[in-house]
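Yeah, one chain of the complex is gone here, protein chain that is, but the others are all in their spots.
On to chain A.
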Amino acid sequence: MSDTTDTTDSKPHKAGVFDVRNIIGALMGVYGVILTLAGIFGDPEFEKTGDVNANLWTGLALLVVSAVFIGWARLRPIVVPTDFDRPDDDPTRPAPQRKRPPTH
């Protein structure tokens, strides 16, 4: 993962792999592929499932979910704001004071 977000970059950049939709899509996709293959080549264990190839159907459904999430992330990428308002320090509470950068 060399394409890390670089916070010193001045132009807006996309969240990319950090976008949780891509992470969900990737995990569901990997699971979808494995279960689909298990459904095709593995023992379907009909005595447990009552004659349904459960692995195959779940695998295919997961592939669809994966495609939806990755598609959504592609169509509407999250743009990481370079500068967003953080909550101000409150002098009345004991908390680590935020070290503000000298220029804002």
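List of remarks:
The rule we apply is simple: a residue touches a chain if its C-beta (ideal position, glycine included) is under 8 Å from a C-beta of that chain, and two chains touch if they have at least 3 such contacts; residues count from 1.
By our rule, contacts and distances are computed from a predicted model.
Per the UniProt record, the chain missing from the shown structure is "Na+/galactose cotransporter", taken from the list "Molybdopterin-dependent oxidoreductase", "Sugar ABC transporter permease", "Na+/galactose cotransporter" or "Tetratricopeptide repeat protein".
The chain not shown here touches chain A at positions 1, 4-5, 7, 17-18, 20, 23-24, 26-28, 30-31, 34-35, 38-39, 42-45, 48-50, 52, 54-55, 57-58, 61-62, 65, 78, 84, 86-88, 90, 92-99.
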